Structures are given as structure tokens and as C-alpha cells.
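Here is chain A:
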Amino acid sequence: MSTLNSAAEQVAQRRGLMVFLALAVLTVIEYIVAVSLDSVPVLVALLAVAAGAKCWAITVYFMHVSKLWRGEEAH
Partner candidate 1 sequence: MSRHVMIVGVLWVFFTALALAGAAAMNPFPTVGAEEAEFSDHAFRIMTFMGAPVFGFVIAALVYNIARFRSSGQPSEDGPPFKGGGMIPRAWLGVTTALAVVVMIYPGLTGLAEMRSDRSYDLEVNVTGYRWSWSAQYPDGEFTSNEIVLPKDQRVRFNVTAPAGDVLHSFWVPAFRLKIDAVPGQTNYLWITPTELGDGANDAAFRVQCAELCGLNHAGMRMNVRVVEPDEFEAWVAEKAGN
Partner candidate 2 sequence: MAATATLPHGREVDSSHAARRVRINRLGLWLFLASDGALFALFAASRFYIAGTAISPHLNQLLGLGITSLLLLSSFTAYRAETAFTHGNTSHGRMMLLATVLMGLMFFGGVVYEWSIAEFSPSEAYGTAFFSMTGMHAFHVVTGVFFLLLMWARSGDGKFTGGTNAWPIAAAVIYWHFVDVVWVFFYPTLYLLK
């Protein structure tokens, strides 16, 4: 793997890794909940919460939704 250039990039890449790990954990939780729970309403609610959290993390940290109203960062 090629090395990372700048300190700024390293910070950003590490943040990405953290978000990915959180997403992976949430996915595993989803799966475990799904195979172990029998109540459909509770399952739907839990899955909706988990999916919402994953969606939020991806839009905020991966898709940089805030740049829509905050503009492009200067370098």
C-alpha cells in the first residue's frame, strides 16, 4: 500500500477507517438481531434505527453532505 502524503490526509483517512468500523459493527448487530429476534414489530423498529444510523454516518462522513451549505474548504 502506498504511503499517505500529508498529516491532513492521514487524519482524514483515519476518520474514514473509524466510520467504516462503526458501520461494520452495526451491520453485524443487524444480522444478529435478525436471526435471534422473533417479534416482527420490534425487529422492524431496531432495523430501522440501525439502517438510519448507517445512512446518517455515510451521508455525513463519506458523502460530506455538509459541504452543500458550508461550501468548499480552502486549502
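Candidate selection criterion: all candidates are chains of the complex that A comes from, given by their letters.
As a convention for this text, a contact is a pair of C-beta atoms (placed from the backbone, for glycine too) under 8 Å apart; a residue touches a chain by one contact, two chains touch by 3 or more; residues count from 1.
Owing to the predicted nature of the structure, the values given are computational and were not obtained by experimental measurement.
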Task: Touching candidate for chain A, same complex, options 1 or 2 - done: 2
Task: Residues of chain A touching candidate 2 in the complex - done: 1-6, 8-9, 12-13, 16-17, 19-20, 23-24, 27, 30-31, 33-35, 38, 40, 43-44, 47, 50-51, 54-55, 58-59, 61-65, 67-68, 70-75
